[in-house]
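Here the complex is missing one protein chain, while the rest keep their positions.
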Amino acid sequence: MKPAAFEYHAPTTVDEAVALLAEHAPNDGRILAGGQSLVPTMAFRLARPNHLIDINNVADLGKLTVEDGALCIGATVRHAQFHTPACNGVLGHLLTDVVGNIAHYPIRQRGTFCGSVAHSDPASEWCMVAATLDATMVAQSASGERLIPAAEFFETVMTTNLNEDELLREVRIPMLSDDTVYGFQEFNRRAGDFAISMTLVTYRLESGKITDPHIGVGGAEDRPRRIAEAEAALAGQTPGDEAFRAAADAAAAAIDPMEDHATNAQYRRDLTATLVRRALENAAS
Amino acid sequence: MATATNRMLGHLGDSVERLEDPPLVTGKGRFVGDINFPDQLHMRIVRSDHAHGKIKSVDTSAAEAVPGVVAVWTTTDIDDVPPIDFREGSDPTLALFRQYALARELVRYVGDPVAAVFAEDPYTAEDAAELVTINIEPLPVLINADDDPQDFKGKATTEAAVVEQGYGDIDETFASAYKVVEVDVKVSRHTGVPMECRGAIGRYDEARDVLEMYGAAKVPHRNRDTLCRMLNRPASGMHLFEGHTGGGFGIRGELYPEDVLVCVAAMRLRRPVKWIEDRQEHLMAANHSRQQRHIIRAAVAEDGEVVGLDDELYLDQGGYIRTHGTRVANMTTGTLPGPYRFPVYRSICHFRLTNKTPAATYRSPGRCESTFVRERLMDAVAVAMDMDPIAVRRRNLISLEEMPYGRALDVLGDSVEHDPGDYAGLLDQGLAQIGWDDLQKQLAERRANGEMVGAGISMFFEKSGLGPSDGAKIFIDNSGFIEVVTGGASIGQGFETAMAQIAAEDLGTDYRRIRVVHGQTNRIDYGVGAHASRATVLTGTAVSLTAQAVRAKALDMAAELLQTTADTLTITDGVVHSKDNPTGPSLTLGEIAEALMPTSKLLGGREPYLKGEEWFHIDHQTYPYGHHIAVVKVDPDTGGVEIEKYFIAYDIGRSINPMMIEGQLVGGLAQGVGGALFEEFTYSEAGDPQAVTFADYLMPTLKETPDPEILLTEDFPSIRTPLGIKGAGEAGITGAAGAIASAIDNAIGIPGAVTETPVSPQRLKKILSEHGK
Partner (left out) sequence: MSDKKDITLTVNGRDHNVAVDPRWTLADVIRDHCGQTGTHLGCEHGICGACTVLVDDTPVRSCLMFGVQADGKKIRTVEGLANGDEYHPLQKAFMENHALQCGYCTPGFLMLATGILEAQPDISDDDLNEVLSSNLCRCTGYANIIKAVRAARDEMKAAS
């Protein structure tokens, strides 16, 4: 399990990085961020890039600030930077609650937020957060910048809308209003593993009724996404068991669960209903 | 003269710190991967990616062309090397099913070694291995041992053997039974998975014509003998060396194809050859274990006595028969009755090859499987008879009065004879300690409040100390330093500490003054290694007998020098002195050793040196016993199982170091929980292994592992060994799956629900929904 040979590049500026990417991407040149997904795949030789462009020494990618009502997360921001709230308000807490579910402490010291999003494992927590909260991805190539909404970004298992010469420079997550409530649930068989299914829900109340519900599901399908049917079932309802169950059932009915040797579709569907219901209960409590 | 100021440490029964630890906590361990020789080559195995097929051709040319590659071998390069033989000697009935070091004509599982690349570094070796192309014509793949057997090489079928054991008239007993209870139970495929992968280094010392292998473990002496047979070498010209070993659990240390290859390559390429297994290989190439399906019936009398047991089982042996032959079949059929009387018994094991990784022993082989099956059956009997599960067990336990209790069963060539033990007595103690009756009440209340919680029990007996013999040597030098040389093996279980404690007891020294040698075939001619919990029992007793002999010799010499008689003397902290007058005239063991040097004028007619060598012979194995109790909570929505509480009761006979014994139990339990709830090697229909990473083969982390409460008793020292020792290596795992399954049944209120391990959330969810829960 030794990686195949590659040429190593360590740019120090974004311009240099995207120039290298433009040059080498056609010859399987790739970004190396935290390496926590890429290096294992290289160890199994499932990935064998000819060039690795290591962005860890690029100075301007460490941004983690709120700009124009969104939390902007640069490409070298590590998972561990969310162990304490990265911004004020509900969003900061939400991200802190979620991050503890991503892998394990040492992996979170290296793995990056943007790396997760670019890698786009269907069971990535950050991908689900980005999808649920309508994040915007900022793609940078030698020829310029492109903004991609989350709904268009995630295409299927480990496939995104990013072009091969594009660096995911930044992810922008809209800040959440102070009256937003949220709930997060995931289930895996063993601590730190990728989830079999997971969900993030947010909503606000207006005169006691649920408004602006977001129900995102990850891990169950080939990509994370908001489940419109579940959100519709929830909108305008009074929080409570009945509404939550209806939304949970709607989510379970709407998804097209993946199957693998360990987990069948039926189990994932049932599990998703449970998790959505519980997440809504968390949000309400 | 030394003064005994520090308290001497390390008597029998003391929980002293381990001698093994200092190098291991400072990074000074010498695991096989840490050993390097100048000019060494690295071997990489090219493995079959077909589960079954004919090898049409193997093209090695591209691999050979890679700079840094020295050689690429296929089976034709080693056609003089015979298949790997059985550890206990040849067996003509099974010979056909043995594995060659590199596959010849056929591949029989995904992972079957087909070619070997030798290169200057491991990265290059792996690059080249990828370039070897193997052309295979696929053959039908057999995945399930309970499907019809297939042809094997046109000479036999894949049912390599049928192993049958039993006693009494089954037909008559079942015909007249009050009730017959049947269960159909499966144990899934899992294995030891030590944290250190396997590794081996072959080195040929041309000057001395000695072939050496580093990275040996478990049974270095047996493997030396087998290698000598296969490679036609004298034992004096073949040495195996065990270094630190990152866990064994039965699977490491058997003689595998890769071990043979590094030895042969070292001789032919005339360079040291190092092979370090990677984890993906490990999960498809190292022995698997456990997979069995039992269809088992109990004939029950009106009062709940099980008067007959009739079992038919299918053992999934995988692609070949490895070094163990049919041992697991033998141990399963030989130990299935467990701690119960069962006056009539039969077990028929269909020992069948499939197209999966070859299987062999993993910690508590045969007992782990048979205990799960038997305890599932006992629960089913309780349900069928409307009896309490504890009451049914009590009704059938062998009583103290009946001990020693013999049965017409064979376990590894030894007829089963239970050592005295009070199975029901330990059960009482265990139930009292855990507060079983209160526990039942609390659980019933919680169930009434809608929680799915329950408790379950599993009783077992273990076997340890497989004979026939082992020896040990002790040498004390003229500085008073003591070396104990054994043919045991250390796989992480604290072997050195245990042996030092045993020797220290008789030599009257601090255990830290003793160096324990193990796993070095050039230091002692014979050794049993470390398997079947025999190290402490057999080797420990041999060490004890040797220490007594050396003590006698020391006292004899000292008596002459101190002008007294030996019986007035004793040894404290390495100093021989008068029993009555500890501060009077004395001699250190070093001084006595000096007096016994070959050139010493004081030697008299004695054999030179303060040393000894003694042997211990055992007639029967020892049979320690105990039970496990689990309390679980089931999440009906996810199918997840949480172990709320766990309890192990075990009679060890006599403990050398209770801390280490508890460590064995707790560690074994973690593996037991893995097997019960998480771990499983599954295969696709085409025979592709689906658990070849640690993301798929789920070993528990500390979050999933309970911290059990332990009741360790020494009520019944074994009558087979002078020290009364019984083994401790396996009891933590043996009862786990049975107790957890029983607790799950109880929690979900569906008797007999669990018929298969691991109880994954998906399996449990399915059970619940089938029962409308």
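Chains here go by letter, A and B, matching the order in which they are written, and residues are numbered from 1 within each.
Convention: contacts are C-beta pairs under 8 Å (C-beta built on N, C-alpha and C of every residue); 3 or more make two chains touch, one makes a residue touch a chain.
Since the structure is predicted, the reported quantities are computational estimates derived from the model, not experimental observations.
J.: Quick one: which of B:Phe37, B:Tyr167, B:Phe481 or B:Phe694 touches the chain that's been left out?
T.: Checking the options B:Phe37, B:Tyr167, B:Phe481 or B:Phe694, the one contacting the hidden chain is B:Phe694.
J.: Quick one: which of B:Ala62, B:Ile295 or B:Val666 touches the chain that's been left out?
T.: Considering the complete complex, B:Val666 is the one touching the chain left out.
J.: Go through chain A and note every residue touching the omitted chain.
T.: Residues of chain A in contact with the hidden chain: 1-8, 10, 35-36, 39-40, 42-44, 52, 54, 56, 100, 103-107, 109-110, 191-192.
J.: Could you list which residues of chain B touch the chain missing from the display?
T.: Missing-chain contacts on chain B: residues 17-18, 20-22, 24-29, 31, 33-34, 67, 123, 192-197, 244-249, 278-279, 491-494, 659-660, 662-663, 666-671, 693-695, 699, 701-703, 705, 707-708, 732.
Everything below uses one rule, namely that only the chains that are shown with their structure count from here on.
J.: Compute the distance, rounded to whole Å, between the mean C-alpha positions of chain A and chain B.
T.: Each chain reduced to its C-alpha mean, chain A and chain B end up 44 Å apart.
J.: So in the complex, the part of chain A that touches chain B is made up of which residues?
T.: The contact residues of chain A facing chain B are 1-5, 44-45, 187, 189-194, 261-264, 267, 270-271, 274.
J.: Enumerate the contact residues on chain B facing chain A in the complex.
T.: 122-123, 126-127, 130, 278-280, 637-640, 678, 682, 684, 690, 693, 695-696, 698, 700-704, 760-762, 765-766
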